[in-house]
Structure formats: C-alpha cells, structure tokens
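For reference, the structure I am asking about is given below.
Of the protein chains in this complex, all but one are displayed in their positions.
On to chain A.
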Amino acid sequence: MSIALKAEKISKYFYTPEKFKVLSDVSFEVQTGEFVSVVGKSGSGKSTMLYILSTMDTDYTGNLILNDQQITGRSVNKLAAFRNEHLGFVFQFHYLLPDFTCLQNVMIPALRLKKLSAAEIEHNAYEKLKTLGLEDQALKTASRISGGQQQRVAIARALINEPAIIMGDEPTGNLDSKNTEVVFDIFKQLAAEHNKTIITVTHDNDFAAKSDRIIEMKDGIIISHDRKPHEL
C-alpha cells in the first residue's frame, strides 16, 4: 500500500494574544484509500492541523508530503495548483457561491484546472450530482436548496477534479443524523471503491467509530492513532 500523507514533526505557534504552541511535533502517516477520523476536545488543535495538511497554512515547522510529493517549501501559487488538482475539501459550512447554480458551483474548480472542455466538465459535474442524489437540484441557484443538499453539492465540488485526498473539517457538523449518514456512506464508498484517501475532523463519535481509523488529539499532540483491531 502506498502512502497518501506523511506528516513529520509538525509544530506551530500562535503569537496572539500570547506565544502559544498549538501543535507540537505531530507525526503520522495515512495510507492511500484509508478513511481517517480526527477527534479530540474543542481547542485541541484539530482544525489547525487540518489546514496545515490542506496546504493552505504554510506557517509551521516540520515536513509534509502528500501523494509522494514534497509540499513543505513550495510557493503559494504551486500549492494552489496542487490543491486544485489533488485535494478536495469539505467544510462545516458549505461555502457555495450563492449567485451560481449548483451545477456551476461544482464545475468551478474543474474550469480552473482546464484539463477538460467545458462540455465534458458539465457532464462530469452532472454525474457527480447524480451520484449524490441531486440531479433535480442541478440548475437551482445554490442559495435556494436545503442545508443537507448544499453540503452534498459542496462534496460534489470537492470531487469534481477526482482528487486523491479529500479533507473535511466537521463536514457533518451542521447536518441531521440522516444526512450525516448519507455523507458518511459517500466517504466510505469513495475510500473503499475509488481508493480515495479521506481525512476528516469530527465531533460525532458514531461517525468516527465507523471510519477505518481514529486519530485522537489533545493539547496539540496526537495521543493515539491506532488502527482498529478488525482493520489489521
């Protein structure tokens, strides 16, 4: 099995209001096709770590390798291009562009990547929405659909460029139990059937328990990242 993510001694400080070490020497690996949940008390540094892993935050020490590519030390523009092609994000809030239709929202990252023609992208986006059960909402404006639907559109957007790694920061935080289950099943399927790597922060213990592996954080350090017995 190849390694999708390798974090080596990642440390980060915040300087306001006072100097404070939010992450200290965080090291771990994630295999390709693994579905990992990150849990821990509020304020333990989960989001901070995820934004570093997502390449958006570059203000840290240590080393990060994603998809066998050296990430630490790359220029901002190169990181943006890497995210565009290889990473997908889902946040607690959907962050769709409300002036565009659902279909257009899903297409935007692919139009940025410019690997396919607009017609092909539209076709793919429509397919993604279909697998998420949203084909009827495709042409509605993103601000005119329900919260659960919006979150699923956001997932479709995260998947449009067929990224190898998908990261989520409490992607089900705003959803009811039924929609949470839908999102979980999508992630599970992506990992199991499409060999995608999923790393998601969650406060939902059931959600975490059903994933392949749980990484638990406390005060900026990882206190356990055991594989569950049945996975080994």
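Following the convention adopted for this analysis, a contact is a pair of C-beta atoms (placed from the backbone, for glycine too) under 8 Å apart; a residue touches a chain by one contact, two chains touch by 3 or more; residues count from 1.
Following the convention adopted for this analysis, contacts and distances are computed from a predicted model.
Trainee: Name the absent chain as its UniProt record does, using one of the following: "Acyl-CoA/acyl-ACP dehydrogenase", "Thiolase", "ABC transporter permease" or "Cytochrome c oxidase subunit IIa family protein".
Mentor: "ABC transporter permease"
Trainee: Of A:D99, A:D206 or A:D226, which sits in contact with the chain we cannot see?
Mentor: The missing chain is touched by A:D99.
Trainee: Which residue, A:K9, A:R112 or A:R144, contacts the hidden chain when the whole complex is considered?
Mentor: A:R112
Trainee: Decide which residue listed in A:E8, A:D25 or A:E85 touches the omitted chain of the complex.
Mentor: Answer from the full complex: A:E85 touches the omitted chain.
Trainee: Which parts of chain A face the unshown chain closely enough to count as touching?
Mentor: Given the touch definition above, chain A has residues 47, 51, 54, 56-57, 76-77, 80-85, 89, 91, 95, 97, 99-100, 108-109, 111-113, 118, 157, 169 touching the missing chain.
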